[in-house]
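In this view, the complex is presented without one of its protein chains, the others remaining in place.
Here is chain A:
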Amino acid sequence: MSDSFITPPTDPAATVEFDAKLGTVKPHWRYLLDGLANLGEAGLADRQFKAYRMLRDDGATYNIYDEEAAPYRTWQLDLVPSLIDSDSWQPIEAGLLERAELFNLIFKDIYGAKQLIKQGVIPPEVIFGHPGFIRACHGLALPGEHDLILHSADLSLSANGQCCVLADRTQAPSGAGYALENRTVMTRVLPSLFRDSHVHRLAGFFQRLRTKLTNLAPSQEQPCIVLMTPGAHNETYFEHAYLANYLGFHLVQSGDLVVRNGYVWMKSLSGLKRVDVIWRRVDDWYCDPVELKGDSQLGVASLLEVARAGRVAIVNPLGSGVLENAALLRFLPDIGRALLGRDLRLNTVPTYWCGDAKEQSYVLANLSNLVIKRTYQSNSESSVWGGNLTVNEQQELAAKIKANPIYYVGQPLVDAQQIPALTAAGLENRPSILRSFAVASDSSYTLMPGGLTRFASAPEASAGFRITSQSGSHSKDTWVLASEQERKSDVDQQLARSINQADLESLPSRVVENLFWMGRYAERAEASLRYLRTVFITINGDEELSLTCRRNLLAAVTLQTGTAPGFIDCDDSLLLDPEQELLNLVANGYITGSVRANLNAMLICADNSKELLSSDMLRVVNDIHDGVSELDAILSQNAVAGPEELLDPLVTTLLALSGLVQESMIRGVGWRFLEIGRRLERTIQTSQLIQGLVVPEMPEADQSVAIQSLLLSHEVLISYRRLYGARMGVQSSLDLLMLDMSNPRSLSFQLEKLQEHLQALPRQHDTRHELPAEQRAALDASMQIKMTTLTALSARENGRRQQLEKTLSRLNQLLDSVSNFMSDKYFDHREPSQQLVRSVWENRE
């Protein structure tokens, strides 16, 4: 998200807002710090914990790429906001607005007349040699005065009102959503302090953003605006889902969009829906495999050509990555004079471009005192502070610079503002930087009053460190103080509205598919957990089990988890000591069919349909996440006493999830799909367990144990005993589990609900009255159960209950058909694509 190096100030007095030792503080901090002090140590810790809970419950994460074990890290928010008084903010705001205008003009010039090159303001190599300069984007333009809709900058502030821009973000600037989330949490954790501090609100900025995106739409009637994300694995995916929800845009991925007949369409449940505006969070080169990176899986084929024809607006415009060019900073003062006719208000970090022979010598001679950056951010080579390098490393770097000088710049470290942060030792100063956000509106830009402040998590004694979210720095809300209280506008209300009911019909197909599978995986995991728990209880119980009885119980585990051969026809030794194998089936995510694998799959589906889950559901999803992480502990505890107890919390959490599906999810199409998934899977799971425990030939005593386990794992043992007493009768059990409509776990009950949901799905307009295929299959399944008799089901033939087996197997077939029909009809089947001819693509060195 950022790549900026800073240093603690060389002259502390200049940039310190607060000094704990001297007890001094800049006046505008006084009110806040007194307020925090009044809370006391315990009070502060309590609020900090609350803030942490809220962020976690909102699912606010920042994905760290190299951490395989726990890639999702809860967003870190410090309770002490960064304060900027209105006198200091005014010049910063004016400077940043000017900078956004300037970058817009540079963009237009680079992809248009190229006057900056022709007049010798910037050397041609700065642009022509930059991998962010995309020739295919030449001449692209958006309606209105601005092509660059969003501009972000990382800057360091200082107390005397001077500030210095370290870098600009222009492709798909991230952070605005995190800033909004920080603000939301702060107003809930410190409501009165926030209210009395007269802080500028953020909602107006987002209102402008939405208005601007709406106005960019080629067709003005109810434009369809989407936020295009690379997907749930992206480092800032939380923010994509969060902003899409907050602004009421559809969150889409590459596969949700398709170009047909020269327009971009979203594949939705109600068919193809034309897309007018794409707010993209996918990098330039990945957006279109036809003209850009040919093997990109994150883009939409032919997107660029549609944009070129003005039939879709893409924000920020494709090609804007060229503005993130560190070498441009070297020439910015000259560019400002050439394009605006004046000196720029804001300072930029001094930059030496190695494409210039003199500056290259300077950089090489001062490697130890400079930050060396590539002009284009590259994964293979990140920026370094020369002072941290060994002599050998410096020589290697110098050789690289000499081989390709135009790709390198050197920059001195910039003094960072020190602001107080809450640490274990109380308030301590930390160096910080601010990311700003500007959006084009009408004839000018609007700046978010505030932004995302990030600070180094450790007090740095040495110079030359950087603040990036990837390297695990912390964030703060940024309070720009107004001289008087701002009125709360209706804007806040308007924006808070979520996607309305009509929009629910046009959900991307991918989202409903994920909800369907989320329902199925959750149910599958729950059913396995329940039965595994039952098996642990039974085999560890007082009663000595016969070998055949163990075989039956354990074979059913294999059948239910789909992990054959497993316990089927296994050696007796495994039957006598099955615990480790059972624990594996719970906690080993590498076994397909294990509880953990199912939960992981469920979590992925939840991530991909995040925008439709209520905040309560997200909280429970987080709990499941934690539960999954704790499974490792279960696996390592060899021969632990009572493993069944360790499974209880997960069962409870899954139950909470299904409860919330009922209680807190809007009854839209998404909910129907989730429910269909659940009902379908529950039917399959129950019938498989009946198949494993009731169908096979077994002695009476074993049958009794098997039935007891079956009832226990379905939570109906107690009801059964109340109804039928202690004898485990086959017919009465089958009645309870298959036919009894008053038992919410019976097959009949599931099938009834399944049919209800199927009937409620949107249908194509059709005058005929035949039932859709999936409804016919579900009805047939329901009839299979309804048309049987308990006598027939319980009858044994050659030892096995053949009629029961036949009925269950037919039932499973029909449910498979329901699933397949659903999939054919509603889900997107993305065909694999290939490049026609191309073996290279534009080099991104």
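Keep in mind that, in the parts below, a residue touches a chain if its C-beta (ideal position, glycine included) is under 8 Å from a C-beta of that chain, and two chains touch if they have at least 3 such contacts; residues count from 1.
Here, contacts and distances are computed from a predicted model.
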Among "Transglutaminase family protein", "TonB-denpendent receptor", "succinate dehydrogenase" or "Acetyl-CoA acetyltransferase", UniProt-listed name of the chain not shown: "Transglutaminase family protein"
Residue touching the undisplayed chain, where the options are A:26, A:308 or A:800: A:308
Residue of A:291, A:359 or A:702 touching the missing chain in the full complex: A:291
On chain A, residues whose C-beta touches the chain left out of the figure: 114, 117-120, 124-125, 128-129, 135-136, 138-139, 259-262, 289-291, 294, 301-302, 305, 308-309, 406, 831-843, 845
